[in-house]
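Report on the following structure.
Yeah, one chain of the complex is gone here, protein chain that is, but the others are all in their spots.
For chain A:
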Amino acid sequence: MILFEWLLDPANWSGPYGAPTLIWQHVVYTLAALLLASAIAVPIGLYVGHTRRGEFVIAGAANVLRALPSLGLIVLLVILFAPVFASDLAFIVPSLVVLILLAVPPIMTGTYSGVANANRAAVDAARGMGFTPLQVLLRVEIPCALPLIFSGLRGATLQVISTATIAAYVSLGGLGRLIIDGRAQNDYSQMAAGAILVALLALVVDLLIEFVAFATVSRGLTRRGTNRFSTVRRLLKPNRS
């Protein structure tokens, strides 16, 4: 099976170009991009959803950023940044910027619509009974928004994991290495290994997020039953989000 040849060769599972290292690099890029993107997108989404000010920014930004040509932008940024940064930063910063730009729209729209669609009557009741604006946000709007925040995060994660492969195009690590190098060496087994590992990584991370969501979102919102059998049923028949 040429498809699994590379993966089954023990020599490819150690060393600086072995699969574990590449997976680790891929995970680090992904996490860094998601953390930075969340640091930008979540506060904006919360602010706009809570105050209903600047809703046009959300829609506009989401549309513009979705039409982003990732590869073109990364090359452009490398050319622009190369004189500014010494060392690997000249490649890392452009890659991260592109991944962040990709991750911001889904997280931002998810957060915004989660907060904006939090039960209006509940929010009115919260204000009327004397919650401060911050308490309304922290105790009512954010808990109610969690399902949509997580779904935005999942969308962003999948996109970042798959797009992080292009970092290899500007001579960085990650699973993209296997695809780019495999192509250069006409080693289709290596390319297949890259594709399979990216897909597996995406699946595993998606499941992880699903699990965190499962653990943190109130059962009052997911409307899951209160007994363990319904939990089992749900696990057998995974998410509808």
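FYI, a contact is a pair of C-beta atoms (placed from the backbone, for glycine too) under 8 Å apart; a residue touches a chain by one contact, two chains touch by 3 or more; residues count from 1.
Keep in mind that, in the parts below, contacts and distances are computed from a predicted model.
J.: Tell me the UniProt name of the left-out chain, picking from "Probable septum site-determining protein MinC", "Sarcosine oxidase subunit delta", "ATP-binding cassette domain-containing protein" or "CidA/LrgA family protein".
T.: UniProt lists the chain that is not shown as "ATP-binding cassette domain-containing protein".
J.: Consider the whole complex, including the chain that is not shown, and state which of A:125, A:138, A:184 or A:200 touches that chain.
T.: The single option touching the absent chain is A:125.
J.: Give the residue, chosen from A:46, A:115, A:144 or A:172, that touches the chain omitted from the document.
T.: A:144
J.: Name, in rising order, the residues on chain A that touch the hidden chain in the full complex.
T.: 119, 121-132, 139-140, 143-144, 217-221, 223, 226
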